[in-house]
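What you see is part of a larger complex, with each chain still in position.
All chains are identified by letter, namely A, B and C, in their written order; residue positions are counted from 1 within each chain.
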Amino acid sequence: MITIQNVRKTFPIKGGEFVALGGVDLDIADNEFVTVVGPSGCGKTTVMNILAGLETPTSGQALVREKEITGPGPDRGVIFQQYALFPWLTVRKNVEFGLRTAGVGRDERRERAQHFIDLVGLHDFADALPRTLSGGMKQRCAIARAYAVNPSILLMDEPFGAVDALTRVRLQEQLLQTWSQEKRTVVFITHDVDEAVFLANRVVVMAARPGRIVEIVDVDLPYPRTEELRLSPAFTALRNRVWSAVYHQEPIA
Amino acid sequence: GSSDDNESSGGTTKVNFGYIADFNGASLLAVADDQKLWEKHGIEVSTKVFTNGPLQITAINAGDLDFGYIGPGAVWLPASGKAKIVALNSLGNADRVIAQPGITDLAQLKGKKVGVPEGTSGDMILTLALEKAGLSATDIQRVPMDPATIVSAFASGQIDAAGIWYPLLNNIKQKKPDLVELAKNEDFADSVSFPTAFVAGNEAVSGKADTVTKVVQVLREAMDFRAANHDKAVELTAGLLKQPADAVKADAANSKMLDSKTLDGYTADGTVDKWLKGMGDYFVGAKKLPDNPDPSTYYLGSVFTGAASK
Amino acid sequence: MTVVQVDTEVTTGSPPPPERRRRGVPKSLWNALSVVLGVGVWWGFSLTGFDIPAPPEVLKRGGELIADGTLADDVLASLGRVLAGFVLGVALAIPVGFLMGWYGVARGLLEPWVQFFRTIPPLAIIPLAVVLMGIGETPKIFVIFLASFLACVIATFQGVVNVDKTLINAARVLGAKDGTIFARVVVPASTPFILVGMRVGLGSSWATLVAAELIAAQQGLGYRMQSAQLYYDLPTIFVGLISIGVLGLLMDRVLLLAERRLTNWQERR
């Protein structure tokens, strides 16, 4: 259970403060798959950082299983928008990082890391350093690293933004599959309205200035979600509803 | 650099004079300044303070300094031709070989840790003392250190003995009142004396004989004032050095100050040559000099005595 | 005022949740506590028979030196030398460090000598400095200059070598040539390194002061300490040490302040 209660977040800026989040309330049930959409700069990443324990709300509070979030923890895996790979570690070592801190033994670590490296299609680059990877490959490495620690809550910030369409579809399928098997909670930020609807139990639509939730769209489509579903009228209706929720706001520019 | 400051202008000659900030090194300058001796002889002096003799000789040879002051430990520099002694100043009486309580005899230093500031008069007295006791340099554990370190090392019992001098010895005595003095300068008075001296560059002596003479005249008159008014000289020096008068007074008590008449006499009867010869022997023994040159090649006795009659 | 406060938050941040811990004791209080502790240890040492003067004794001597104006003169003389040497050293080190980091030829030519002189003690330079530069202010400032230059040039060099390549590429595709890249990309990007160099260089400058004032100084803190050593006048030596320490600390603070204004673009702890 994730609970966000009237969370405000302001940043000090020259000559005052900037209200990044102006009172956000949200409950996310265990094992729920929530996607977050909204215009650029509306505070999606800020919400995720608060859930991850990397930022503290200026007021209000954020709770996980009734306990206030006081810092990051391995129960909450995070995929950062900017990847944040350790540049001095190879792909394999990056993926193993969380397993090492969790004290997983060497052989099991190897095996689990290899599994997730294969999953994201980096097996030929397991011993490459991040600087030799392409943008999409870096992103996939970050995904594998977060998956490897098997967190019960997965916070993903535009995780599939830099990969090509086919890889993206594959990654979506894998994500849904493990989610339904292992029933973890997923908070997934995306710019792609289709993706948001395709993956989610609920789509949270945010708006900017100040960052807030304007609508929450329940997606009552059955799992497993298939390619056919994407073409169904129900899907299209939901997609259009989310789209208009996002863009019948004032334009951000 | 101030190398070309020392030209005559309007009847006065500019002179750069180096010194060390203790009674031996500074008393004559303090007196000359107070008594306006420089003006009297048409010299505009600019004094520069140093912490050791060799650096002054470096500066003299680089043309930045005209005169300087050296202690006994640096006498080998003029002896090796780096500069000329224009006047002697005093005879050091401050050097001691000291030992921790319990050591009563030089012979007992064998195998002991002995601290010594290399190349100083402390080094000299230790060498002489060991020689006298029939010990060689290798019979002791010779521990080279800088003077300040000897004070703390001896006071804290890190070394068994040391070759050191007053006023530093006073500080050691505060901590170790019962230390033993195994040797002092007077023990060797008949073979070696520890003169301090004023030096000038080789070129100045040949090229600016007139200036040298004037400076020596100032020094001579200051010497005589110092000899006649000891307490006043102490007071003036303390003022120059910004040190408490009693510290300077204690320092002054450790040397035998010379006056011009005495020096004239010693120069004439060869006593000065004997001192310098004795120093030279020591330096040859210490391998600082390849051979012992005739003192007349670097001590300008005639200039010193000659300045009297002018 | 506000800017400083904000910056302090950025740089002194402790592990998040920062707001929580930051509410604790302010850093200056810890500073004060530390100084008090240090002075206590010193006093303790002086009481237990070590050959060092007790704080009141040093304080008294300090009072005397202040009263007769000696300390002010010494501080001014030394400060002038250190500032001149330090500023010159840094001003030369930044372009030289850049040249070494940027052009293989410059690096090949300069590196052996920079490396060589870094290991040479200032005491050994002094006779040479006297021979070449006389006994005026020049050789004193030169010795200090050398100390700060050598510390700073290595740091700048390393900073230049470590500048993120993508930023340089970004500048180049925007039409920047080497000069512009140096002034507008490399210097800002390597500010943190240059600052390390400046801070270490500042320390070396002060530490070299005593050696520099071996050269016929008439006044200055280093000279005062040396002449005090002739009489083993420990209180004066301690006054000198403390003055140097405090001045160094103050200058370091100014540097840090400058740095915070220069690098508040950085996202950092």
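Keep this in mind: contacts are C-beta pairs under 8 Å (C-beta built on N, C-alpha and C of every residue); 3 or more make two chains touch, one makes a residue touch a chain.
Worth saying up front: this structure is predicted, and the values here are computed from it rather than measured.
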Per-label copy numbers for the whole complex, where each distinct chain appears once: A x2, B x1, C x2
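Simple rule for what comes next: only the chains that are shown with their structure count from here on.
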Core chain by centroid distance, with centroids computed from Cα atoms only: C
Distance between the centres, which are taken as Cα means, of subunit C and subunit B, whole angstrom: 38
Centroid spacing, where centroids are CA-atom means, of subunit A and subunit C in whole angstrom: 47
Euclidean distance of C-alpha centroids - subunit A vs subunit B, Å: 83
Residues within subunit B bordering two or more other chains: none
Residues of subunit C touching at least two other chains: none
Complex contact set, residues of subunit B against subunit C: 1-3, 18, 20-22, 48-51, 55, 58-59, 61-65, 147-148, 151-152, 155-156, 167-168, 170-171, 175, 241-243, 247, 251
Complex contacts: residues of subunit C adjacent to subunit B: 50-51, 68, 70, 126-127, 130-136, 138, 214-218, 223, 226-227, 229-233
